[in-house]
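A single protein chain has been omitted; all remaining protein chains appear in their positions.
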Amino acid sequence: MTSAPKILLVDDNPADANLTCEVLAASEHPAQVSTVQDGEQALMFLHRVGQFAEAPRPDLIILDLNLPRKDGRAVLAEVKADPKLNELPVVIFTTSHSPLDIARCYELGANSYVSKPGNLGQFFSAVHSIENFWFHFASLPN
Amino acid sequence: MTQSSNDGNSNQRLHVLLIEDAPSDAEIEIAELRHGGFDVTADVVDTGDQVRTHLGKNSYDVILADYSLPNFRVMDTLDILREKNLSVPMILVTGALNSETAVECVKQGAVDYVLKDNVGRLVHCVRRALEDTRLRQERTRAQEQLALKVEELARSNCDLEQFAYVASHDLQEPLRMVAAYTQLLAERYRGKLDSTADRYIAYAVEGATRMQALLEDLLAFSRIGRNGVTPAPTDVNTAIEEVLRNLAFTLKEHSVTITCNPLPTILADRFQLVQLFQNLIGNAIKFRGKAAPSITISADKLGEEWVFSVFDNGIGIAAEHKEFIFKIFQRLHTRAEHPGNGVGLAICRKIVEHNGGRIWVESELGRGSNFRFTFPAANADRTGKKEDYDLSPQDLVSR
Partner (left out) sequence: MTEPNEVDILLVEDNPDDLELTLHALRREHLANNIFAVRDGEEAVEFLFCTGRFQQRDFDHLPRLVLLDLKLPKLTGLEVLKRVKQDPRTKALPVVVLTSSKEERDLIASYNLGANSYIQKPVDFDRFREIVKSTGLYWMVINQRPLSNPAQESRAASQP
């Protein structure tokens, strides 16, 4: 990546979003993170609509599941059904450990599913691993 | 026609339906009953319609019936009783009745029979019939009450488990916030506030992380038996391998020696089996003595059960505590002495009992502990192949 990679973080819990951003900011080449708190805003951001007209196209979407207004599963479904958006890698990052949720997300086309650990150290590790793999090892569509 | 007694004494009241077409015989029977101490009220009828009407209108303690009425098949009374969902004892009082017919009548539902020329037996018969009815009614009532209690208990249990699950599950999220941010405070502000603040924050962090561990264990406890898994034939050896992988770091850290004798395949939920052994082995390491922990796992077939043993060289358990430790939240040591929150063994017991087994410990203070539990032996597997009960341990090793 020559310019800073861009992440769209969708999380309705400001405390979690803050933690995630902290880890991402601590990286050697920190990504540019945009945070939205509900599913509707996420889609507006991706479609560059309304207040998000100037929004950058993200390289990676980190998506929580339980969101107000439009939940993460619906956002995932819409993104993966849209030929203009479906190549964007979506990492589900959620507290849900439910096997049904996991199965459903993969069916809807999620690229990856990571459970938010309860322990702070492990949480940091998880976010770091996500950032590390997707930006330093994987190749992403530009 | 009805006749009633004007006897002032407190004799046992008896309301009788007399199915008899000879009035004199009816009178003799009523007199016999009064003579025997009953306060008799009797309705005498001799047709099927009258029987039906009277049974519909009144409630009787006993029915006395002459077997050989010309207009009515007396045994049909039993059908009428069944139809109306009544259970009044019926005694045949009749002239000559051959013994085969008598037996047949009793089989069909008459409680007894008395020959008219032996009418002295009547009172005794009636008393016995009344007593039997009373006992039967008591038993039914007791059974119904038991069923109700069982249902109540089951519902209460279900509510409790639901509550435990929901409480633990929903508490995890806000707790995660508290734990994470107190830890961050501790890290970011260490040395920047005063030492009292450092100490207070440390207590908060400790409390939060302990609560997280407790909730996780509680969740695990409440999930046992509720995840809908059908037990499948599971090779216990591979379950142990998984446990050893999970505990790899701890095993190395404390130089633990594990000796594993050949273990069988049993019908179980694999995840529960791993939980069970992981808790027992984890405990054996937690409650170690001065020597490096050494743990031996083995199994013996005893009748229709496998008896497993997890034997350690740890600190042991005093006799008075051996039952107590399986209770949830019960601990024998302070947190400074040994870690843990008192849920591990409760989980083990719940798993074992859920699978129809029992768990106990053989131990002496200072001499290690042998935790033992039973599991029913696996029989036919899903495809209908029967496993050979008499496999020797050597046969199982080769898997």
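Order as written gives the chain letters A and B; numbering starts at 1 within each chain.
In the analysis below, a residue touches a chain if its C-beta (ideal position, glycine included) is under 8 Å from a C-beta of that chain, and two chains touch if they have at least 3 such contacts.
All of these numbers come straight from a predicted model, not from anything done at the bench.
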* To do: Could you tell which one of B:Val205, B:Val274, B:Leu345 or B:Ile359 touches the chain left off the display?
  => B:Val274
* Structure fact -> Those residues of chain A that touch the unshown chain are 83, 86-89, 96-100, 102-103, 106-107, 109, 111-115, 126, 129-130, 132-134, 136-142
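Everything that follows uses one rule, which is that only the chains that are shown with their structure count from here on.
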* Asked: Distance-wise, how many Å sit between the C-alpha centres of chain A and chain B, to the nearest whole number?
  -> 49
* Note which residues of chain A are touching chain B in the complex, please. => 13, 15-16, 19, 95, 116, 118-120, 123
* To do: Could you pull out which chain B residues touch chain A in their complex?
  => 172-173, 175-177, 179-181, 183-184, 209, 212, 216
